[in-house]
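Have a look at the structure that comes next, please.
One chain of protein is taken out of this complex; the other chains stay put.
Presenting chain A:
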């Protein structure tokens, strides 16, 4: 009787071990099938542009997040709505006046964000190819030294 009990206990343990492992193995396989390698990337969001008239100027703004493992450098800018795009910076002078100047090269460390926003850095769009009114949109393409080109769509809107 004792040996039968031992036998049953061993059998039960074996079953538990088997099905336990088996179950774990199944769920592991499931998650393996769902797993994908997410590479760090440069993400652009909060993009928008001011209205403007054909051949006139506008400004575009966005946030750049460097989700890669490396520092990256913003090299150039373009848009399907303007002949020229430059990164400029509005600065407040000691006498209280404001002026604008081309911005220095922007280096974005890994994990950091670069805010291109009103009153500071802005993408200056010159010689607009068409009128840009509220409700329109345009594409902005940024080229990075490591990540290559990244494009986003910017709605035309009025700042609140």
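In this section, a residue touches a chain if its C-beta (ideal position, glycine included) is under 8 Å from a C-beta of that chain, and two chains touch if they have at least 3 such contacts; residues count from 1.
As a working rule, contacts and distances are computed from a predicted model.
Of "Thioredoxin domain-containing protein", "Acyl-CoA dehydrogenase family protein", "Spermidine/putrescine transport system permease protein" or "Molybdopterin synthase catalytic subunit", only "Thioredoxin domain-containing protein" is the UniProt protein name of the chain excluded from the display. Between the chain not shown and the residues A:69, A:100 or A:145, the one that touches is A:100. Listed residues A:53, A:76, A:110 or A:149: the one in touch with the omitted chain is A:53. In the full complex, chain A touches the omitted chain through residues 50-53, 56-59, 88, 90, 92-93, 95-102, 118-119, 122, 124-126, 133-134, 158-160.
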